[in-house]
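Here's the structure we're looking at; comments come further down.
Only a part of the assembly is drawn; its chains keep their places, and the rest are absent.
Labels run A and B following the written order; every chain starts at residue 1.
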């Protein structure tokens, strides 16, 4: 009966990239982040039935939440959960906790395996942190603690984070994801456009406030004759469209970017109200990331991978009998 | 039997705002854009069953499409539809035609009626066209042909459009939508966040490449202590979050913005390939809007309204028994 995965504990590399406690600029909460596969895999292969996975919170039970129990942290879901449901789990923000994203990364790790089989790669990176902006984009083999795409800015970032930690403050970030070798034909003309579903998935990530496909930043300064990606026998001459036309992948690189707001849980004292509506000062203690955006790299890769795999399977249902080719010479 | 709406032809004001042929800067195609209600309404009231509506294309049959029949217009869905399905309707771009959006505006007109009953207003506007940027935002009673939120820039726009038409070129635009008086509690914590669904709906609009919730443009220059919307007894002190916290509306104004690429169908000659993969020059004749973004104002209002009504009904299913209040004094 060897080879069975039920009940075994796995370490998923992707989870290690997401998890806190990895450096001085991310939360010091120690989470083991090992995933247990409960169902759907047998003798090393998927069964076709749903794959159930569980990641236990090992480090949570003993915490003291009395300071935030009856108080709404500014720019958090505390106040909306309470208003919507009349009841909330104040410990760690309940479902609004960044802990939730560990699930997505675990599921995304499976999606990435499927995509790898099809030759598709999905790579994320950070291109701006606060006012520090990358001059060049490197979307592969990023091996620095900021996932920053321009290594020439690392010491500038070190210095900025030193100040932020001292100050008890935080900054926002801009991130990107690039998909290489995506097959043509993923997405639908009206109701399930690939870009619409990518936008939904990215906007689902905690603290994301903006998402763009392709070269959106330049579309107000370019004219139509410059922005349209002309076509030659060997392919598109540019990729302002970010690899998607009319909601459907065009075989070119899919590129997207998104903006994450500054961490709201900071040591700097701020104004808020409690459940009774009385004003109180709040100062969120404990260690928090001065920039939550950094840890969003593996999360965004997971979300993009999940959307792509969904569309890959849907495209098989729709067009299994069509040879999906572009009219380009190799 | 008077009062029955079946088979009656209606003029929907919203459709008039969207339709082409209204000024010298929008397409001169004459469409009547009258909607016929087929089902779901009886004696002036909805029946609870689906409302079927139809808008016939009166002006379409006699067109000559031979010039685009076998050629892929750059930055259009022509090439992706052909690659995905191996077959496409080249006339007017098929389902990728902006004509598709008339349906959404018709459906959105009903959604807006429901929202109006609840006291909610949804207003769109244009804030940037090409390099011309509004200095002030007015989101109500905009009565200029550009739906532009800053009337001091109208003559600058006139002059820009005169040049664009002469040149046979086009520009992109940035638009905004503001929702006033949205009830607290719309949206879900994880799978159907309100902002995620708004992003999907807006990104579904033809030519949209970027969507932001709240004050995303400033999130890279603000620190956490500045960006978090603090709370007092009378409400939030700012609204960088755009009225949504943790995927759920917080009762403040919902604000979003989005960027539309420059019209791809322009008179300026460009390179493309035909179905056989041979390079050809293309020049899209006929009148086309030099900025498709302008007509997107009623479309975006419709999409936002449809998302809000969906969530309004879902929220009734979820929380009909909860008094959904914020802890603010009036």
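Heads up, the rule we're going with is that a residue touches a chain if its C-beta (ideal position, glycine included) is under 8 Å from a C-beta of that chain, and two chains touch if they have at least 3 such contacts.
Note that the coordinates shown come from a computational prediction; the quantities given were computed from them, not determined experimentally.
What's in place is 2 chains of the same protein, and the file's complete complex has 4 copies in all.
We adopt the following convention: only the chains that are shown with their structure count from here on.
These two copies of the sequence, subunit A and subunit B, are related by a rotation of 180 degrees on CA atoms, to the nearest 5.
Computed from the mean C-alpha positions, the centre of subunit A lies at a distance of 26 Å from the centre of subunit B. Of all residues in subunit A, only 72, 74-77, 79-81, 83-86, 93-96, 100, 128, 130-131, 164, 169-174, 184-185, 187, 189-191, 193, 195-204, 206, 209-217, 219-225, 227-233, 237, 240-242, 244-251, 259-264, 266, 268, 270-279, 315, 318-319, 322-329 touch subunit B in the complex they form.
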